[in-house]
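Working notes for the structure below.
One protein chain is absent from this view; the other protein chains keep their places.
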Amino acid sequence: MKRFLTALVALALVATAAAQTLVVGQSGLPVTLDTGQDGNSLTPAIQIVERLVGFEQGSAQIEPLLATSWEPNEDSTVWTFHLRDGVSFHDGTAFNAEAVKFNFDRWNLRDHEFNFVEQGRDFTSFTYVFGGYHGDPGYQIERVDVIDDLTVQFTLTGSIGFFPQQLASAYFGLHSPSAVAAGGIEYGTPTVGAVGTGPFVFGEWIDGDRVVLVRNDTYWGQVAGVEQIVFRGIDSPTARLAELEAGSIDIALNLSPESYDIVASSTQFRPVSAESDLVIGYLGMHQANAPFDDLRVRQAFAYAIDSEAIIDAFYGNLAQVANEFVPPGLFGRLNQDPYPYDPERARELLAEAGYPNGFDTEYWYMPVSRPYFPAPRDVAEAVVSYLADVGIRASLHTEDWGIYLENYSEGKFPIYMLGWSADFADPDNFISSFFNEANAVGFGYDNPTLFALISDAQQAGSLEERDSLYQQIAQILHDDLPALPFVNPRTLNGVWNNIEGFYPNALGSTVPFNTITKN
Amino acid sequence: MFAYATRRLLGLIPVLFGVSLLVFMIPRLVPGDPATIMLGERSSEAHRERLREELGLNRPLFLDFQGATERGVGALFDTQYFEFMGDILVLEFGRSIYSFIQVRDGLFQRFPATFELALMAMLLAVIFGIPLGVIAALRRGTFIDTGVTIIALAGVSFPVFWLGIIFIYIFAVNLGWLPSSGRISVTSAIPPGTGFYVLDGMLQGRWEFVVDALRHLIMPALAVGTIPLAIVVRMTRSSMLEVLGQDYIRTASAKGLSRRNVTVKHALRNALLPVITIIGLSFGSLLSGAILTETVFSWPGIGRWIYQAIASRDYPIIQGGVLFVALVFVLVNLIVDLSYSIIDPRIQYS
Partner (left out) sequence: MNGTSAPAAHGTSLGRDVLKRLLRHPTGLTGLAIIVLFILSAVFAPVIRPGDPLRTTLATRNIPPTLIMNSADLERRGLSRGDFPLGTDAQGRDLLRRVLYGGRISLRVGLIAVLIAMSIGTILGLIGGYAGGRVDMFVVWLVDILLAFPGILLAISIVAVLGPSLTNALIAISITQVPIYTRIVRSATLALRQSEYVQAARALGSGAPRIIFGHILPNSLSPLLVQLTMSTGTAILDVAALGFLGLGAQPPAAEWGVMIADGYNRFREAPWLSIAPGLAIFLSVIGFNLLGDAARDALDPRLN
């Protein structure tokens, strides 16, 4: 036995880390490197492909990236971008206005030659930000024109003052047109990878195991501090923490906030979060149908839940109770007090509404962990238990994430949970995503006055005007209570002490890693 | 022998036909429209229709009688099932709905991971199982025998995924001896080769790589190997007992051959035959175990892939994965069956 142990210890000593490889553990490997929509896809992708507009280090303020400057026309319906000169894609293709047009047309136009829609490919993330594909109701980008080699012009369907912010969304990294054409439907998969202009070049992707990116030594900007990055997919947050402790990963992304104390008390690694995150999680109630069509029932729901206790339990000290749908850190807020925990009041309201004995219903919880609900099942179990105390008896259900999103938008869930991590720093990204006419269906909420206000707020010229419009919206939402704002959390990452220069921002840890060094 | 092998192979055809039928039906039995599931809720009806056309979802399932009367007999087979069959005969399972990877490529990349795990588990089961079984048989009726029997029964009673968690907690979290997830350290560059890391490393003389691969293998293999270990122990024991009771062993002992000689040369060799069969037959529980354990160890194998695909309803992966594993399973059983007849020439197949 003793010899066996010695052998094991010897084995343990063999694996010593190569100095200049940064190992990042995330909750899964990418789905695709080609315009994905989840963090696991976008964090590796953003190292390879770059956007026209980026963010300042560790902040949600925009700054030039592949575009050096831009200007709108008078009413912000036409935007002109001037591109960085002398940049080329990793495969040698020149980066120019044609390449920009190629990418946007590919996302926007259904019949584009290289979007492979026929084979099932789609760009859902594009429709999140820009209202839909060209021709859809509410689509935003009318046309992209090449003015000259380094100037490109976007013509919009309406006035959008925050168009550059939209372009800074992590989805819109620009891919090499020749690589896309050559890769076909396999572009973005492990077989082909992706080709961009960024600080790292696609190395290899061993399906189910790891993605390796190699430093781009001829990068136009700050050349990366590490020679390569290895992304690993480790599903469970606890397993990621265990790997961090073992030293086999340098950065563990999206740890469970509950582990904050363990990470903070370590002498070898430390917690890293953004100052604040533009994230909100909410609890939805479908109010097209009884019993949630009654405002008193929705209020009872709000009073029944001890949000503070639940958040204390499952978010470490990295979150606060949400009071409205636009998170702190943005304009357009009223800073109201959240609903207090008052089960007595909840029971009264239920009785007034005609449910003195409560009622049976369904609570659908998210099958995946997202920044707004890192532990959706735990929160759901606790919420359901609180609801049961006042007589709202909800059974728990879940289903595949894709189907979940579909069914909630069709109003199939009496109670559910969902949230939003900002794509860009503007209240519109929250308010429109939840409550514009197309999306409010998910709550069974129909308020034409509100829809008109949202449209006005989106297009209004001055910041003051927009601020006051969003405050009006906040008041309506507080009174109507179409859903209960629940939590404004922050994301927890664990980082070894020999790693410097990792700056997650308010939009998440999807940031370029060229600033990172390893000592 | 050759005739027997041919007959066994031919006998597989109806079974594989049935298996393919089941796998073909998986997505078609699920409530909901496959095109909507594939394209998402935001897709337009025209878009979905195009995809249905593309995938042939508008065609009849099995036989197209109407088409046959209109366009000749050939059209009878222009159906979803026959296209599916044609595709799987060339291992064409389609592409993942979400990542667009060729399912075939993914299978070939992940298969060695699952198979290496299963083989290592089997190896552990044999290395520990046979000696334990022999000892129990030789010490029949003693407390050693009872102990071994109880261990064997315990072995088939563990939930393997739970064992995996317990191993991680002890050996990775607390003692820090072994890595808790993955197949290989990220700092090890993977050499091109068969995808069986231990084998590749040995062939190329990269011993540090072999050691690294073994360090990752040992915990999941132990977890997966408990059930086959228990099965091997039991089978070895009872088979040894049977052989030891045979006349020729008694004769050998009576002739004055040493006990060790009798045990090893005569008894064990004959007792091993049924053990080999049982090893082959427990390959199913190895694959099952691997499927459950891969999730716990973030092992990049087929089982975890299928399981993740079920969560996202990625049917090409589910179909390809299930079909592939079933195929491997059936082939392994066939090989075991045939090798049995080679090892033991007394067995005559007519």
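In order of appearance the chains are A and B, and numbering begins at 1 in each one.
Note that a contact is a pair of C-beta atoms (placed from the backbone, for glycine too) under 8 Å apart; a residue touches a chain by one contact, two chains touch by 3 or more.
Fair warning: this is a prediction, and the values are worked out from it, not measured in the lab.
Asks: Check the whole complex and report which displayed chains the hidden chain contacts.
Replies: Listed by label, the shown chains it touches are A, B.
Asks: Using the touch definition up top, pick the residue from B:18, B:86, B:131 or B:193 that touches the left-out chain.
Replies: B:18
Asks: I'm checking contacts with the chain that's been left out. Which of B:68, B:138 or B:173 qualifies?
Replies: That would be B:173, which touches the missing chain.
Asks: One chain is left out of this view; which of A:98, A:204, A:227 or A:378 touches it in the full complex?
Replies: Checking each option in A:98, A:204, A:227 or A:378, the one touching the absent chain turns out to be A:378.
Asks: If you put the missing chain back, which residues of subunit B would it touch?
Replies: Touching the missing chain: residues 14-16, 18-19, 22-23, 25-26, 29-30, 149-150, 153-154, 156-159, 161-162, 165-166, 168-169, 173, 238, 284-285, 287-288, 291-292, 295-296, 303, 306-307, 310-311, 313, 318, 322, 325-326, 329-330.
Asks: To test your reading of the contact rule: which positions on subunit A touch the chain that is missing from view?
Replies: Within subunit A, the residues touching the omitted chain are 236-238, 241-242, 256, 258-259, 262, 306, 309-310, 312-314, 367, 375, 377-378, 380-382, 384-386, 388, 396-399.
The criterion applied here is as follows: only the chains that are shown with their structure count from here on.
Asks: In angstrom, rounded to a whole number, how far apart do the mean CA points of subunit A and subunit B lie?
Replies: Those two chain centres are 38 Å apart.
Asks: What residues on subunit B touch subunit A, complex-wise?
Replies: Interface residues on the subunit B side: 32, 36-43, 47, 50-51, 54, 95, 97-102, 105-106, 109-110, 113, 168, 172-173, 176-188, 190, 208, 211-212, 214-215, 295, 298, 300-301, 304-305, 311-313.
Asks: Which of the residues in subunit A end up touching subunit B in this complex?
Replies: Within the complex, subunit A contacts subunit B at residues 8-9, 11-12, 14-18, 21, 23, 30-32, 110, 117-122, 124, 127, 185-186, 188-191, 206-210, 230, 232-235, 239, 242-243, 245-246, 248-249, 367, 400-403, 405-406, 409-410.
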